[in-house]
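Heads up, one of the protein chains got dropped from this complex, but the rest are sitting where they should.
Entry: subunit A
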Amino acid sequence: MSKGNLTRRGVLKTGAVAGAGLALPTYLSAASHEGFTNAPTGSTVTLGFNVPQSGPYADEGADELRAYELAVEHLNGEGDGGMLNTFSSKALQGNGILGKKVEYVTGDTQTKSDAARASAKSMIEKDGAVMITGGSSSGVAVAVQALCQEAGVIFMAGLTHSNDTTGKDKRANGFRHFFNSYMSGAALAPVLAANYGTDRKAYHLTADYNWGYTTEEAIRSSTEAMGWETIAAVKTPLTQTDFSSYIAPVLQSGADTLVLNHYGGNMVNSLTNAVQFGLRDKQVNGKDFQIIVPLYSRLMAKGAGANVKGIFGSTNWHWSLQDEGSKAFVQSFGTKYGFPPSQAAHTCYVQALLYADAVERAGSFAPCAVVEALEGFEFDGMGNGKTLYRADDHQCFKDVLVVKGKENPSSEFDLLEIVEVTPVEQVTYAPDHPQFAGGALGSCNNGA
């Protein structure tokens, strides 16, 4: 049956051929070296927009993509310029980035770490993207951020609220404009104390993943610091759609406040369930029962409908803000798409502009130059007032909005009202704060 035998010579030959095959790539690898990964050589530069186009956060992803397309238009000098006119840095000329026309590729993260990394990898390896941005989940943000660090490209995080993104999983090549769980807690606590008093008993329902944990921790520690008591904290699966079985025990527990550490579809369902169970009409311990949603977005408020009325939460940005930057952005977004942008769209738009501006100021696309330009960068006119990109953890520090579901919405977009703009000082923390401990930035990576 066998045609040939394994001889010593045969083995040696095969080994030599295999060895040569393995060595060939390294031999050839001197072919191209511009000093960093995907250095743009022609008249264009490619950015990678990696957003969820399917899965639970597809709505956010679609809005992010709209914002990126708008940002590309503005960077290339088309449209009305949007926030370029209000941005405090005037380095961008509307002629692309460093004179190169901005092009982009898109990918679908599916809100799965693996899929997001595969998509980002193909953008880097196949399409030559020099920067990756987007995403609507902390798990994805952390995974893609680590990938970009390895590959030597810049990652400008989209919507990611977990402390870990700029805490224990921070990376030198990654930057986050969005606020985080700690800031939500610090901003919400005083408002809650003023409205609901300082002796409440809270019951937490927490989405069972990274973001849920850090949000629960942040809200717990800031509410407990002002005198609240935490009765219980129950984790709910991310894929849960019916929360009745989790809501029922809340009333028996003696708690008078329910904190829903849920986002997106989770929050819409759990809040709806809670309201259907009549929690908000109940009286416990002589107080009206209250519900709190730490992270709010307009898209969620829309999903939950009338149930959000009067419920407190925090948000990164809201289209009804009246500063020049927000007005300019809402106007150009509204003109193009016919409705106001969400906070996800805002943060992604700003991230794209901030990256372009940093490249322009650094005079180079090299990641290390960009990192240097962004670290400690202070800017204004991007909708959140004065903002600082802190060098220690690449987190933006800016005012945080405390919002409340509007009692009498005037349109389908006018669902949240701003209760308070929490000043940046109140939400600033030390880089080595316990909720952020345990990670290291490392050093910037230019790749090869």
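Keep in mind that, in the parts below, a residue touches a chain if its C-beta (ideal position, glycine included) is under 8 Å from a C-beta of that chain, and two chains touch if they have at least 3 such contacts; residues count from 1.
FYI, contacts and distances are computed from a predicted model.
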Listed names "Cytochrome c oxidase subunit 1", "Putative 5'-nucleotidase", "CopA family copper-resistance protein" or "ABC transporter permease", matching UniProt entry of the absent chain: "ABC transporter permease"
Which residue of A:L84, A:A115, A:V130 or A:V330 touches the chain not shown here: A:A115
Absent-chain contact - pick from A:T46, A:S89, A:S136 or A:Q149: A:Q149
Residue among A:A39, A:V105 or A:A232 that touches the chain left out of view: A:V105
Chain not shown: contacting residue from A:P237, A:G278, A:G363 or A:P434: A:P237
In subunit A, positions touching the absent partner: 1-4, 6, 18, 21-22, 24-32, 53-54, 105-108, 112-115, 117-119, 121-122, 125-126, 138-139, 142-143, 146-147, 149-151, 164, 168-169, 172, 208-210, 235, 237-238, 438-440, 442-443, 445
